[in-house]
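A single protein chain has been removed from this complex, and every other one stays in its place.
And now, subunit A:
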């Protein structure tokens, strides 16, 4: 019901009063003293709460990074857990300043929904998970299966297209919340679970018997996941974009949370400029931030590689390989425009 209420609230907000989506998000954020960040309501590795109620994940790190860039303090962030269906109204209505919720960038979301996407903090693709006992080795053997999927996702659309183009039949079993999909799959309501492959790894860990499930090799779609902001606020869009690029740049320079203060003494002009040590540089000021913004970001969450390994990579239970998410110089796709 909460969803419906939120949706109706959005409709009402658009109907009455001035638009909540203020044109100057940065001023608004500075005024209230924190960044309101829309995150996943429970996806290990991307956005989830531990038993003590602390948020963690790749997307949560990104929220912290933006808070650090704006305030120099990563704790000045509040989280709004959102389901797949709630997330867009929440951003449109101005309930959140930033949506970092493993959201796929598509042209229709960019144009019709009135959002802006730019940096991609996780290159993903849609995959399938099945019970090992079925003996399925390829997604092409899935004709006739019942498939569990979360509604209102690109996943739902890719699924229909994939089965149709391969002339296979399937029975969709659709839920609004990811927990509901998890429970239905675990109870055997469906044979196959489909979502972004990173999500499948995370979800498999939460099943009753993780070892009995396997993730099929096929990746049937491109799912570039990244933060989204409202269209029409270029300043805020730049801050959000370059927060991610700062994390990638730091990895390129070899700057880590640990060696950050040492790096301040670096003679490399690129690094000096990046960390705000170059006196006459106005990069931070031009963004509307402090000149030490990038320093603050790395201080708070480390570089992109560190955040990746900590949340979804070798330092996490997910153990996902860097793959496409490695630096461009190491065979991946993570590439940052020069900070100069």
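Just so it is clear, contacts are C-beta pairs under 8 Å (C-beta built on N, C-alpha and C of every residue); 3 or more make two chains touch, one makes a residue touch a chain; residues count from 1.
Keep this in mind: contacts and distances are computed from a predicted model.
The complex includes a chain that is not drawn, and of the options "Sarcosine oxidase subunit delta", "NADH-quinone oxidoreductase subunit K", "General L-amino acid transport system permease protein" or "Cell shape-determining protein MreC" the UniProt name matching it is "General L-amino acid transport system permease protein".
Touching the chain that is not shown, out of A:55, A:79 or A:170: A:170 (per the contact rule at the top).
In the complete complex, the residue from A:231, A:266 or A:281 that touches the missing chain is A:231.
Residue A:156 is the one among A:73, A:156, A:277 or A:290 that touches the chain not shown.
Listed residues A:72, A:114 or A:288: the one in touch with the omitted chain is A:114.
In the full complex, subunit A touches the omitted chain through residues 1, 3-4, 7-8, 10-11, 14-19, 21, 84-85, 88-89, 92, 108-109, 112-114, 134, 142-146, 151-153, 156-157, 159-161, 164, 170-176, 180, 184, 187-189, 191, 230-232.
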